[in-house]
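Could you have a look at this structure, given as structure tokens, before my questions?
Only a single protein chain was left out; the remaining protein chains are all shown in position.
As written, the chains take the letters A and B, and residue 1 is the first residue of each chain.
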Amino acid sequence: MTVSPGETLARLRERKPLIHQITNYVVMNETANATLALGALPVMAHAREEVEEMVRFAGALVLNIGTLSPPWVDAMLAAGRAANEADVPVVFDPVGAGATTYRTETAQRILDELRIAVLRGNLAEVATLVGVSAEVRGVESGAVAAEPAAVARAAASALGVVAAVTGPVDHVSDGERVLAIANGHELLATVTGTGCMSSAITGSFVAAKPDAPYEAAAEALVAFGVAGEDAARGANGPGSFHVNLYDALAALEPATLDGRARIT
Amino acid sequence: MTVSPGETLARLRERKPLIHQITNYVVMNETANATLALGALPVMAHAREEVEEMVRFAGALVLNIGTLSPPWVDAMLAAGRAANEADVPVVFDPVGAGATTYRTETAQRILDELRIAVLRGNLAEVATLVGVSAEVRGVESGAVAAEPAAVARAAASALGVVAAVTGPVDHVSDGERVLAIANGHELLATVTGTGCMSSAITGSFVAAKPDAPYEAAAEALVAFGVAGEDAARGANGPGSFHVNLYDALAALEPATLDGRARIT
Partner (left out) sequence: MTVSPGETLARLRERKPLIHQITNYVVMNETANATLALGALPVMAHAREEVEEMVRFAGALVLNIGTLSPPWVDAMLAAGRAANEADVPVVFDPVGAGATTYRTETAQRILDELRIAVLRGNLAEVATLVGVSAEVRGVESGAVAAEPAAVARAAASALGVVAAVTGPVDHVSDGERVLAIANGHELLATVTGTGCMSSAITGSFVAAKPDAPYEAAAEALVAFGVAGEDAARGANGPGSFHVNLYDALAALEPATLDGRARIT
């Protein structure tokens, strides 16, 4: 399977997959708008009463524990089991794993009980989940006692997932191979929820290429990184960058995207 | 009663009615800001402990099931009953009715148990509620086996409401008459929550013209559509359009609004 973000983006825009997101209160509007700007169709639904029915129509399920609480975790697990039964790929964003015991244990429980296609997190979050010493401040990554590529590979191998570790350079691994993606812009770190957006976009790409989550995850990070680069042009700070980011996602051109990928 | 969006907007800005909204997590900030930009006063309150007291001060109550769950539905019903007792008009947005059984049944329950002034939804949602076959993908409208004008009329007649069916052309009916509103812009479909915003603005207009919900609902859609047209100028995509939309709502001029209405 080749890596071609442009080709997958074209397929995504043609199929407009429904991306079911059970995510945090802080970024719901942002991840929905990022999904929609990219060309997929977001739906937010978290009630135990409907998640299993909703997810069966979805091209992917994105779970995010940014503002977790017990009823939401129950819904995530129920939706995840239904997704697994229906072969709907699941992307998991373990926001703040390592910051509190509740977050770490919930992330481990989700990884134990569900079949996760892609785990997308920052370095400290993913390191925590494979037992590497890491400093987490709230939901931000601090000092970590390992290199990102090694953490991605270890997580993928130990957890049986594709691991996408984002940072200044992103690393995606299936447990054997590792792709490094150097697209992106430092302004992405100045807006809340860009990590969550990257998870939503990962879900969108995986929905368009469900048989190749390793390639799809890398393609998603290329696309989001390129949009970040475009959004930075003319931005005066985090506010205008944030606005530009949606414009840039919508303006991504499948025909030129592969040529802009900085992937090794 | 004549249709004059400009006159009603002027009255709204003078009175600044309080618009109590029990809505979804995705768009709370957006509908509050749209309400405020238009010139009314939003308040978000959903606790069973306070909704009945809060709604008695309101000029309208807007209910929206976009991210429904049992405690929120209970609060919507309690607030709705208090609004009905106090003759505060209720606008209902049945987000995603038809997508899951829980959404459809909750929408029907709200329509059964409350006196709804205006039902504002997309074509598939409203069609579902009057038994017309409709495809719903998440919260988006798909193929529907009837014309929007017919669906609006049927819904208004069967449910005893004013029905406002939004889409490329909006249709408002009281069960007998139908108004078609051609204002708006295709960029409105690229931003999450513009449907929810149109419901909030409908509530604001109904609060300013409570004795004429049919006219008020049509006027609201003219105003929102004109703001969409203004917002599209200079927009580079969904992000900048979204920002412009608040500027445009605040800049709407009562004196010129009637002349810009594309209503038949």
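Observations on the model:
Keep in mind that, in the parts below, contacts are C-beta pairs under 8 Å (C-beta built on N, C-alpha and C of every residue); 3 or more make two chains touch, one makes a residue touch a chain.
Model, not experiment: these values are computed from the prediction.
One of B:Glu14, B:Glu53 or B:Glu147 touches the chain omitted from the figure, and that residue is B:Glu53. Listed residues A:Val26, A:Ala146 or A:Ala182: the one in touch with the omitted chain is A:Val26. Interface note: of A:Arg109, A:Arg137, A:Arg177 or A:Arg233, the residue touching the hidden chain in the full complex is A:Arg137.
On the side of chain A, the interface with the absent chain consists of residues 24-27, 29-30, 66-70, 96, 99-103, 137-140, 190-193, 236-240, 242-243, using the contact rule stated above.
Where chain B meets the missing chain, the touching residues are 18, 20, 25, 28-29, 32-33, 36-37, 41-50, 53-54, 57-58, 71, 242-251.
In this text, only the chains that are shown with their structure count from here on.
Centroids built from CA atoms put chain B at 33 Å from chain A.
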